[in-house]
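Sharing a structure, written as structure tokens. Questions coming.
Yeah, one chain of the complex is gone here, protein chain that is, but the others are all in their spots.
Letters are used for the chains, namely A and B, taken in the order the chains are written, and counting of residues starts over at 1 for each.
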Amino acid sequence: MSRHTLRQGEAPTMPRAAFLDLARPSRRHWLGYLLLAPAVLLIGLIIVYPLFVSVDLSFQNVNIARLDQARRPFTTANYERLFASEDFWNACWVTFKLVVIVSTGCFLLGMATALLVNNRFKGQALARLLVALPWAVPEVIAVVIFAWLFDSSFGLMNWIFIKLGLVDTTINWFSSPSASFAVVCVVMIWKGYPFVSIMLLAGLQSIPEDFYNAARVDGASAWQRLLNITIPSLMPVLGVTLVLVMLWVFRDFSIIYVLTGGGPLKATQSLSIMTYEQAFGFFKMGYASAIGVITLIVCIIASRLMIARAPDTM
Amino acid sequence: MKRNRLDSVLLYATAILTCALLVFPIYWLVVTALSEPDQLRQLPPKFWPDQPRWGVFAQILAERPILQWLGNSALAAIGAVTLSMTVSVLAGYSLSRFKVRGGQSLGLFILTAKMLPATLLVIPLFGIFRQLELIGSLWSIILAHATLIIPFTTWMLKGYFDTIPRELEQAAMVDGCSPLGAMVRVILPVSAPGLAATALYGFVLSWSDYAYARTFLTNAQTNWTANLGITTMKGEYVSNWSDISAASILVALPILLIYLFLERYLVGGLTAGSDK
Partner (left out) sequence: MPRTRLFLSAAAVALALAAGFASSAALAQGKVLKFVSWQKDERGVGDWWGSVIKEFEATHPGVKIEWTKVERGAYADTMTTLFAGGKPPDIVHLASFEFQKFADNGWLEPLDGYIKDAKLDMKGWAGQDTCIFNKQTVCTMMLYFGYFLAYNEEMLRKEGLEVPKNYAEFLVAARKLTKDLNGDGIIDQFGTGHETKGGGGQYMSEMMNYTLDAGGRWTNDAGKVTIDTPQMVEGLSRWKTIVKDSLTPRDLAAGEVRQMFADGKIALKTDGPWLWPIIQKGKAKDQIKLAMSPFSPPVGGSSNVLGIASDIPKDNKKLVWDFIQIATSDKFQSSYATLGASPPPSPRADVSAASKETPHFDLLVQATKAAADAKVDRIPKGLELVFNEFAKMVMEESQRMIIQDLDPKIVAATMQRKAEALQKQ
């Protein structure tokens, strides 16, 4: 598709001062820049400049960031300390596990619920609404809900698990590294799957019914229809959704912070939590910025890879 | 498409079971709120309290400034969404329609900005807001939330504008509209569902924030957002799941209602950019 089809189609209308005549073909791209300007300015002020500051901070031995004080001498000590720190590698590993497990969980559940409510049945509209409901629940409140469900002594989950005979004694959900990691995953999947569901549902609805009818005539089973029609047609949506969900898991702070604070034994300490704790728990803002900058570099690499895989998204 | 009886039954059973399971946590929140505090720590659990204490909502509203928290959350969200939408509509349109040099890199940067953990940005923002004496003011949150929202909305709107045929503007311009006029008078009205969905998404992002509010607003109780307020209810000396649950319901309610009314737009709008 050509972006310049308008050149021929444009009718000369009222005469205007040449300076402001953005309708003139030769000036049209000016308008493009003009429209971008506010965004560039704002992004520059509230994202690029702060980013510059944090990179700068990461090379100083700074406890509390104060812009009105002289810059401390340049040092790479923060990075040296970081790479030597077990905690940092642990946080990388935790973040990686979270991204993989939660994204997969969100996808399976989101896909399943989307396929379910894509069926026509009475109450379909209600089901659609309910399935996506957790999306609108703020994360802090999702944590309130699950912290109580998974209470180690009187929580409903322990009672259910014991009644079902899955365990003999109550699980101390937040005393065990693996159990609390699992709870974090559950909360994140519950919060994250509706988004996948919403996106995929719209994708499903755009697949023409004819495709399925033709496949049925050819005797394709439901499973074959899913593999050969549904999934390929959903690919573009799947790509975008995957990127968005992974981004969310990668940067999420509130769920883990409010639920476990990163513990026990740093089992749920993701890079986000570690950055925040160093910055606002121990007030080592230089060191925290270094963690953040490394996170950012990981992000850039990841985004390059993901864009290569889903070219449609940009 | 015809289904046989067994399939129908299976379908309904699955649908009901799935919905019940997924919505159960929300139901449990309601049950917790309505139970007497001392009945909560009793097993077997009661799946509906004997005497639901409906008065809990009035009581919690009287005890805590929840309405004020909600008002602050709303102010912050409206401010951040207005700011973000204004710049992203323009930028999204530009990225969609004009071949702007550097547009591609900007798009890439925006995608990267989406990946920035709030916990990284919060450090320099803290220093900057300190200098501008914005710590404790709702403005700090509005600006900070804009950093969350703008990358998202710009991207979404660009995708949405891509789906709108260029012929619409062409026709408008043939009729004598300037390119800007064509955008305002033709494209924006057509994009209403997309704009609504994007704004709703931004609203939810802002409403859900905790990291920025916790860092910038803790000292200014009158400016607390709802999420921040909720987390302060778990005290050292009193901790009452019923009250926290009741407050949580009040905080989640506005956003749930908005969601219920706008769900239709949301599905269409969110995906318009990607399902072509």
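By our rule, a residue touches a chain if its C-beta (ideal position, glycine included) is under 8 Å from a C-beta of that chain, and two chains touch if they have at least 3 such contacts.
Not measured: the values here are computed from a predicted model.
A.B. asks: Which listed residue, B:53, B:234 or B:264, touches the chain dropped from view?
C.D. replies: Checking each option in B:53, B:234 or B:264, the one touching the absent chain turns out to be B:234.
A.B. asks: Give the residue, chosen from A:40, A:55, A:77 or A:162, that touches the chain omitted from the document.
C.D. replies: Here the residue in touch with the unshown chain is A:162.
A.B. asks: Return the single residue from B:43, B:67 or B:192 that touches the missing chain.
C.D. replies: Within the whole complex, the residue contacting the unshown chain is B:43.
A.B. asks: Considering the entire assembly, which residues of chain B contact the chain that has been omitted?
C.D. replies: 37-38, 41-44, 126, 128-137, 139, 143, 214-215, 218-222, 231-232, 234-240
A.B. asks: Provide the residue numbers of chain A that touch the chain removed from this figure.
C.D. replies: 41, 45, 49, 52-53, 64, 66-67, 70-71, 151-154, 158-159, 162-163, 168-170, 172-177, 263-266, 280-283
FYI, only the chains that are shown with their structure count from here on.
A.B. asks: Using the average of all C-alpha atoms in each chain as its centre, how far is it in Å between chain A and chain B?
C.D. replies: Using C-alpha averages as centres, the distance is 14 Å.
A.B. asks: Which of the residues in chain B come into contact with chain A in the complex?
C.D. replies: Going through chain B, the ones touching chain A are 1, 8, 11-12, 14-15, 18-19, 22-23, 25-26, 28-29, 32, 40-45, 83, 86-88, 90-91, 93-95, 97-100, 103-104, 106-128, 130-131, 143-144, 146-147, 150-151, 154, 166, 169-170, 173-174, 176, 178-180, 204, 207-211, 215, 226-227, 230-231, 241, 244-245, 248, 251-252, 255-256, 258-260, 263, 266-268, 270-271, 273-276.
A.B. asks: Show me the residue ranges of chain A that touch chain B in the complex, using the header's touch definition.
C.D. replies: Those residues of chain A that touch chain B are 1, 3-6, 9-11, 13-14, 22-23, 28-29, 31-36, 38-40, 42-43, 46-47, 49-54, 57, 65-68, 112-113, 116-117, 119-121, 123, 127-142, 144-146, 148-149, 153-154, 156, 159, 190, 198-199, 201-203, 206, 209, 236-237, 239-241, 247, 250-251, 253-254, 257-258, 271-273, 275-276, 279-280, 285, 288-289, 291-293, 295-296, 299-300, 302-303, 307, 312-314.
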